[in-house]
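All protein chains but one are shown in place.
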Amino acid sequence: MIPVVLGTTFIIYAAVYALPGDPVQSLAGPDRAVSPAAAAALRSHYHLDSSLLVQYGHYLSGLLHGDFGIDFGDVPVSSLIAAGWPVTVRLALTTWVIQAVAGTGLGVLAAVRAGRFPDLAVLGGSTLILAVPYFVTAYVAQIVFGDRLGWFPVSGVDAGWPRSYLLPALCLALLGVPEVARLTRAAVLENLGAEFVDTAVAKGAGRIRVLVRHVLRPSLIPIVSMLGLTLGTLLSGTILIEGIFNLPGLGYQTFQGVQQHNGPVVVGISTLLVLTFLFINLVVDVLYVVIDPRIRLD
Amino acid sequence: ALTGCGADGVGRAAPGPDGGSFSIGVPAWYVAHLTPGRAGKSSVADAIWTPLTRIDDRGRAVGAVAQSVRSSDLRHWTIELRHGWTFHNGEPVTARSFADAWNAAAYGPNAMPYGYLFSDIQGYTDLNPLKGKPKRTTLSGVRAVDAHTLKVTLSRPLSVFPYTLTSTVFAPMPKTAFKDLAGFDRLPIGNGPYEVAAPGIKPGVQQLTLRRYDGYAGPEGSAARITVKSYQDDATAFTSFQSGAVDVALASGSRLAQARRTDADDVALSTAGGVVYLGFPLWDKRFRDRRVRQAFSLAINRHAVTRSLLQGLASPAAGIAPDTVTGGGQRACADCRYDPTRARRLLSEAGGWHGRLTLWTQADPAMQTVLEAVLNQLRTNLGITSITLEAQPTDQLYPNLSAHKADGPFLLYMGASYPALYAQAQQLFTTGSGTNTTGYRSGTFTSLLDRAAAARTTPRITALTRRAERTALDDLPLAPLYHPVTGAVHGPDLTGVHLDFLGDVQLARISVR
Amino acid sequence: MTSLLSAPEAASASSALEPVPANGPLRSLLRRPRFVFSAFVVVLLCAVAAGPGFFAGWFGHGDPHACDLDHSGHGPTAGHPFGYDIQGCDLYSNVIHGTRDSLGIGLLTTAVTLVTAVVLGCLAGYFGGLLDLLISRLMDVFFGFPVLIGMIVVLETFSVHSVTSVSLVLALFSWPVLTRIMRSSVLTVRDLDYVVAARELGAGHLRILVRHVIPNAIAPVAVLTSMSIGGVITAEASLTFLGVGLRAPAVSWGVQLNTAQQYFTDHLGLLLFPSLFLSLAVLGFVLLGDCLRDAFDPRLR
Amino acid sequence: MTPSPRPSPPSPGPLTALPAYDADAPALAVDDLRVEFPAARGRRTSTVVDGASFQVTAGQTLAVVGESGSGKSMTARTALGILPAGAAVRSGSVRVHGVDLLTLDERRLRTVRGRHVAMVFQDALVALNPVIPVGRQIAEVFQVHGRAGRRAAARHAVDLLDRVRIPDAARRAGHYPHQFSGGMRQRVVIAMALALTPQVLIADEPTTALDVTVQAQILALLQELQDEHRLALVLVSHDLAVVAQSADHVAVMYAGQVVESAPGYELYRRPAHPYTRALLDAVPRRGRRGHPLATLPGAPPDPARPADGCRFRPRCPLARAQCATPPPVHNVGAQHTSSCHRWQEVTGS
């Protein structure tokens, strides 16, 4: 744990440090050049003038006192995270649930009807979804469902959960649904012919029961891994969607942090994400054993 | 349906006996900071702050809080303040308020990004030493003589000083501000037509409510309440406007064109007081020959770019400022035409083109699209086949340019910080100016501009600056391409939506029907 | 020693063994229309990528760089079946020429990712222990790492926006996903009886991995891989959107789609045609992956 | 059976409600069943069950013996309509009390399976879901037929495990299949099949992995069910001793066909098919240590290239030209039939 966190924070700090470009310039606005004196003042204020190790050491010592640093507007990173995290989590979870339900559902459907219409429809749908970048889909969805049809708010979180989150979540889910669906399809196909499925049929179990308990359950390992991963990536990878739908989540903060080369912001957020990932992956690993008792993890 | 839901932030303009309320969508950076030295110029800052001077409708600097701004030598200025101005908390606006605010903004350790605008004032360098802690905390050139008199000493004569004072960066701050600058930044107490309603800006909250300040000494704002919503993405702001979530939104590019086509009445346009130009890296020996630069400039079909690519939302440029700017709009550039034959000839006279050509610009989709068009035209008209495009975020691009690392022409936008040709010329061409990206230096230009700075009447300043501009464009360190048009879209129940010379909506003038 | 095993009854045997059609599912594949279709699409796309000039010239205007702003955004006309893009260039030849970079990025990224994922996933899943710990935590770091910074740092440090660098960067941030999936399925397979049986025969780790574990564990990864080619091509568009991907005058579908995003309300064709080609590529690879999966599924043979 | 406190047969249920139901018809009658793996990828069609017929009445035991690979399991699975992927039923019928299962729709079939007709699969490990505790797998039978709630089902499952002599059944019910020994798994599968006291039980080699003491107990359990509930049992087995002990009737399969069918004692005394004889001869017998066991030379025919005429012909020492025509079914004795042209010679010798 500790080494992972230390290593991560350092790597990310170093990466931010290594970002080409001048943070001070980005502070001053797009079409201005900053006078050297003002630049020097800004640098020393944000410790940008010291070497990487000194900066990092400074950050760490702050961390030890529970200080996560400040952004370039002198706002504490902890309050940025406190403000952005709930939004991001809501968006990610909403998306994730949509992905999980739609993905596995469609996947099972495609597998059961392999080679026939539902399978081909899922395939076709996936293909189309994959062929349009999701930011394009998002803009289109915003115009169509938000503006023309008015089903969802176009942007922002004023309408609260779930209304404000549904449309962005749907757009984001589009990315993962094909993957989950195809993965499910493959896994289900793998187990569909297993002998124990025949046993279940011989018991007189219904279709759904056979599918869910006897086919899907043993196929869950890759699906669960995937879903665990997507939950994590959703938490960290919503920058574009948050921007397009104007959600005040962590994505925007990260993006700004990166643009402004603000180590503490980026590191603070990333560390949170790494920890989340550690946790999710730990849970997933435990789930492996629950799902398939034959697996042993040492 | 006009339901009164301004308070919870959803939607529509609502008229009322008190002036009603409306909402506006703005880029996120408008409301990232609200302290004068941090905020930069934006319509929100304009609503909260009123500096000493303002630009009137004819582009002149006239007094706002200031009664008069006078100088005999253009270095020593005396500013008389009007009476009766108060901050939103009732504290009177005095000369001290200005002096303190300026000192705070210019003081290095406060790390105000716009502090550099004070660099013309005497003592600025003491507050911003290149190394170590500053020994002083106040600008030696600023002195509050009495409550309503401010004396300012500049480090050089500057006839356009009253213009520079129009920036909200030069706004005053009340005493409470200095106790907690960070807190003040989020919930400032200003002296403008609108006051910021609590809780101000907060991480995670994307809207800001402005309430009309009834004790305002200037022309009163017409709406009683304005909801400012911040957007991370302009396209989203526009779509939100279309869906009715906000009443006013800024727009540009194809969205603006679309809005103009469909609903011209509710679109406010303004030619920005700036120029998009193709700068040449004068440090690169391939661009030392003027004929090469001429060839490049002549090879670009400005009309095609503005008409087809930009859908008319720009005007071809032959100078560095449009006619909306005092002194702008003259055909200063002889080579800003489209003449591919001559271009080709000039290039071959200069020895032809050798090697790879890289065109630079900032990482901005609109600029990149234009640069691509430029690239295609250079390829077609000059026969240069090996061209690549390099787009960098500004924080990389500007340092690269000032370090002379860019090895090809660059497409950039330069906006005047106040609407005078002088400002443009000064920023673009003076030796040592941070925005002189081409590294241009010319004795003739410098002396002309210095004379302009020392001139006493506006026509004189303009004439001299125009000569300077022509001199510079004869040398062609950069080829002006076009003056972009920016715009705002608004709902049918709003009137008085105007854009100022920098393309900002003036909130105080918008009224709700 | 072998005397007995060539006992009388066995004598006739050696001749009786038919030549085993060793792992040769190709023939049966060729009989499936789906396979033929997908193989055709993939081969065609590869051909287009290899020699775009030939295909681009079909309608007489093959130069993607011959542009005239006066035609900006115009619809299809004779000789320009797809119309013009926003720069007034022939859209058809642009899309055709875009195949090379897009497909290149898709294939290269996918190949690098796949190899990394299989190798690391096997190491982590099969050997477990410290190795697993190391690889897993490394993945966690990569997952939490803001992809954006990573991409910007790496791409700007290379300071080239070439197919190779973009591919490598995309691969750098996509391997952990596949690796974890691979690891999970290796975990399920590694203690199955037939793997134990192979170990009992004295097989070394490499053989067990290559012959038993990988073939039985690869399915999920293969499925994702066949899709990721499409995903990568669109991811490249996102990179361009963020300003760190390929950029003009490089022509790729990603670059085109990114431009289209600004104009699609006015010029739908800008979005439509590159997407169409991209769909075709995705479909081709996904179907191909499907067929291969079926071909290697023992039960469906 | 404890878990289903019902009176003796015929048990009411979905099956009895069907119009074709006939309580007096044989509990299970398989007629002219033909199962194929259709040609695929350069492989010929292989007919793995080729016109098999047999029947069993309620309360009786039919043993099916035969060469490994002769289609016994395939026949058994077909009877429940559970074919492996790729297999197809070409002809024939499987009637349970007159109801043809092969023509029942999936929904009806479901109510019959597990409830009226149950099956013990041959390979116990692969027949059990590896990721579900065995107790729950057994309990599921009660649940799918709505015969018990979750808890009651779990209790019944433990009872059943106990009845098939799994020690410490209550704790073991929570274990997963891979934690059981071969024989235990087999007993789990049996328990599952017996759960609802079906009318017909098709047991595919149910006792192969059991030691003789447990085997005896299981056989006794089955016997008890037969006596009490008139269970019809189809017992696929290789163990001729077990068959001798428990079968009322024996069907001998060879290459997808039933070549001989006889009452148990009769088959052993008077086999009327050369294959049956060979089988009996191959039984290891006491006191013959050191002698090699009798084996049958040659190999069974490939189901993809069946010889015409008598299938056994290539391996049969009695084969004559006459054997190239398909042998008719000869009545050898009371309920004793044989498909051998020369059955008299076999019995006569």
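When the chains are written out, they are named A, B, C and D in that same order, and each has its own residue count from 1.
The rule is short, and it goes like this: a contact is a pair of C-beta atoms (placed from the backbone, for glycine too) under 8 Å apart; a residue touches a chain by one contact, two chains touch by 3 or more.
Here is the rule we go by: contacts and distances are computed from a predicted model.
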Which listed name, "Cytochrome (Ubi)quinol oxidase subunit III", "Alkylation response protein AidB-like acyl-CoA dehydrogenase", "Multisubunit potassium/proton antiporter, PhaG subunit" or "ABC-type glutathione transport system ATPase component", is the one UniProt assigns to the chain that has been left out?
-> "ABC-type glutathione transport system ATPase component"
Which of these touches the unseen chain: D:E36, D:D50, D:E67 or D:E260?
-> D:E67
Given the contact definition stated above, which residue among D:G59, D:P274 or D:P327 touches the chain not shown here?
-> D:P274
Looking at D:G59, D:P133 or D:P198, which residue reaches the missing chain?
-> D:P133
Would you indicate which residue among D:V30, D:L125, D:A139 or D:L221 is in contact with the undisplayed chain?
-> D:L125
Can you list where chain D touches the absent chain?
-> 65-70, 72-74, 84, 122-123, 125-126, 133, 167, 171, 174-176, 179-184, 187, 205, 208-216, 238-242, 244-245, 264-265, 268-269, 274, 277-286, 288-289, 292-296, 299, 302, 317-318, 349
Could you list which residues of chain C touch the chain missing from the display?
-> 1-7, 9-10, 12-14, 16-18, 20-23, 192-204, 207, 211-212, 215-216, 296, 298-299, 301
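In this text, only the chains that are shown with their structure count from here on.
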Go through A-C and A-D and name the pair with more C-beta contacts between its chains.
-> A-C
Of all the chains, which has the CA centre nearest the overall CA centre?
-> A
Computed distance of Cα centres, chain C from chain A, in Å = 22
So what's the Cα centroid distance for chain A and chain D, whole Å?
-> 54
Going by residue number, chain D touches two or more other chains at 84-85
Per-residue multi-chain contacts in chain B, two or more chains | 393, 396
Which residues of chain B touch chain A in the complex?
-> 8-10, 28, 32-33, 38, 40, 108-111, 113-116, 119, 124-125, 128-131, 181-182, 185, 202-206, 229-233, 235-237, 239-240, 242-243, 245, 274, 362, 392-396, 398-399, 402, 412-415, 433-435
For the chain D and chain A complex, residues of the former touching the latter = 77, 80, 82, 84-85, 106, 110-115, 118-119, 121, 123, 126-132, 137, 140-141, 144-145, 176, 178, 189, 192
Could you pull out which chain A residues touch chain B in their complex?
-> 20-38, 40-42, 44-46, 73-75, 79-80, 82-84, 87, 139, 142-143, 146-147, 150, 153-159, 242-246, 248, 252, 259-261
